[in-house]
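The structure is given below, and queries will be raised subsequently.
Below, a portion of the complex is reproduced, with chain positions unchanged.
Order of writing sets the labels: A and B. Residues in every chain begin at 1.
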Amino acid sequence: MAIEHVAVERLSEQFQRIRSLSEKLASKLQNEDTIIQAMPDVSPPKWHLAHTTWFFERFILKEKNPSYTPYNDQFDYLFNSYYETIGSYHPRHSRGVLSRPSMNDVYKYRRHVDDGILQLLEDYDDELPQQIHDLIEIGLQHEQQHQELLLTDVKYNFSCNPLLPKFAEEKSDNDSNTKSETTFVNREGGLVEIGFTGVGFSFDNERPRHKVWLEPYKLASHPVTNGEYIAFIEAGGYDQPEHWLSDGWATVKKEKWKHPLYWRKTEDGWYTFTLRGEKKLNLDEPVCHVSFYEADAFARWSGKRLPTEAEWEHAMSSVARDGNFVESEDYHPVVDESLSSSAFKKAYGDVWEWTSSPYTSYPKSKPLEGALGEYNAKFMCNQIVLRGGSCATSKSHIRSTYRNFFPADKRWQFSGLRLAEDLS
Amino acid sequence: MAIEHVAVERLSEQFQRIRSLSEKLASKLQNEDTIIQAMPDVSPPKWHLAHTTWFFERFILKEKNPSYTPYNDQFDYLFNSYYETIGSYHPRHSRGVLSRPSMNDVYKYRRHVDDGILQLLEDYDDELPQQIHDLIEIGLQHEQQHQELLLTDVKYNFSCNPLLPKFAEEKSDNDSNTKSETTFVNREGGLVEIGFTGVGFSFDNERPRHKVWLEPYKLASHPVTNGEYIAFIEAGGYDQPEHWLSDGWATVKKEKWKHPLYWRKTEDGWYTFTLRGEKKLNLDEPVCHVSFYEADAFARWSGKRLPTEAEWEHAMSSVARDGNFVESEDYHPVVDESLSSSAFKKAYGDVWEWTSSPYTSYPKSKPLEGALGEYNAKFMCNQIVLRGGSCATSKSHIRSTYRNFFPADKRWQFSGLRLAEDLS
């Protein structure tokens, strides 16, 4: 099956639009900023720019275009992230030592590969093979994931510098919106279906659509706010083991956690570091940069629980995919809920919401063929599912069936939570 | 509600029988053996003997008998394992430094607490409160769990000693049984129920019984054997990342795993260390001492998968609870399948079977009240469920709904696997 001319043209435009966003984000950095890696979990911005490019080169140009001239053969080693089946790669925790290729060189690499992809599209024009279409599409989704990581990684890197550099300028207009009251919305449950079906892109981990039995449940209208979370802190939540999972309590003690990542208590109240510099904490904003352990402990302390990913998806599948995404350039959750027309506010955007579900494969799921089968499936252990996207996610990247996942102790993503409860 | 005289008498006998098994097992050790802790995961045998005793003292005698005189007040610190809400405790990884109390003293402690419990039962006679009955019952189940741990911990400790001490003498009669062919048995699935219901003891993590949707599936008649596992090794399984979860592959490389724990390759073939000394590997025995990572990799390499815990329980719920348990004093899986009258051989006993299910709480589950709520619930993160009991489990301890759980990289339990497959 081949793709028609109009669709190819649309893909070409989409390619250019998504690729250029990476460079727009990077343009806010100085060259020195693009190489730092303040902890093993983050990657230097320059690495993100090169790795996403390598993805197109390695999986499309080198596979599908026999006449393609690679930009630099060593890049297969430097910019492969974790695809074991196609060769060895530079250790993840050492990406910060790669001062070369320079930013200048990485931009040349991007041009070289962009030209290659666009030429490929032009050559095929109205008979683009479905497989190449799909590879370009996954490459673009992949790039959008790295755009989000670039933002969260820069935030982490900058937070480790006592000068507290700003990624973007402070916004003059303060967020004066008010939050409506949080309520709990009933859902009947029963034998429902979750998972992707229909047209458009989805990852292999969202498929196949399948049946799940849900007991009746309630789901909160809003994510938990900073103000609500401070009540937990002030009630001694971080000193009381009874709310915590065993591994969570061990982490609290080892890491000396007393509050979410990036928070700082002053005589003048709580402050938080953002991509626009440190600012006073807005109590009505969704809490973010909490780990699964903290989300779970907060929920227990509240007498509630986290939703399963099936509960979340079942409730949110009919909610419009609007919200505070990367396009709004806030780079931080906001109070404003005007974009959320449903009973569920902020279902999409603002903060990723931790569910109670470990990340596992769906019944009868099939990973992609070949090396891209490593994209998702091999991480299905020791990770927890998050749903809904964040203020650093592209709007075109998210959907109700989308499954994000991180280990239970990670906090540098824009991760928050929404409460659920059994309907007795 | 109170318990009748006959039931109390039965409980009293059960108490004495289970408590005496701990001492019978310990009697095979020299005093020096009872204090070693060769890795943080294991506990010294003496600690097991004292901790299980402390459990009865702390949760029953101190709570329910105002006139009880504690044996030694410091034991609350020394022998509390992980109950955060009742006070601080000696660090787990340092149990091996506690040469005192001596074994002699620990036996006195056991007598002191045994006397206290038996007197309590006698005093209540035919009006034993249900709550005390339940606490004694959970104390006995707890002791049975530690009897299994005592065996697996001694095995690990002894394996680290180049003298390879034997816990029990070699058996003269070799296992000359033959294994029947492994087949796959179909199950229709559908909207089924799992979880404990009915009478008798169950842990809070097995409740409540609840609905689960299962797609049709096939489950192997037998656990995977040593011979089948060797085929995986010889095919290069430990050198091929494509079969492994990402965390599993990282563990293989870091730990330099090349085969299951306790195996050793010689010119004369494979040997394995057992509680009866090192012996030649029997190819027809169920493979054991594999981690979840190895079980999962083997399954992928086989073109199959691990069953979910719901699939396992649904298939095994009607299988008779017979098998090779601690009572047979083999302390090792065997080939003999004569005890398994069902199509599913060795469903119970021999080896715990890794499932693909992360350990999570059942819908609407309620942990026990008070400190015993810490027994199970707080471990529901970063652990995988195993089912069916092993050759170190007491027969009276296991049932189809029983959920054991360990982190994905642990191998010192008698852990094996049984394959499953989608029914297309």
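Couple of notes before you dig in:
Simple rule for what comes next: a contact is a pair of C-beta atoms (placed from the backbone, for glycine too) under 8 Å apart; a residue touches a chain by one contact, two chains touch by 3 or more.
None of these values were measured; they are calculated from a predicted model.
In this structure file the homo-oligomer totals 4 copies of one chain sequence, with 2 depicted.
In this section, only the chains that are shown with their structure count from here on.
When the CA atoms of chain A are superposed on chain B, the rotation angle comes to 180 degrees, reported as a multiple of 5. Between chain A and chain B the centroid-to-centroid distance comes to 38 Å (mean Cα coordinates, whole Å). Within the complex formed with chain B, the chain A residues making contact are 82, 84-85, 191, 210-213, 215, 241-242, 244-249, 292-293, 296, 356-358, 360, 363-364, 378-382, 408, 422.
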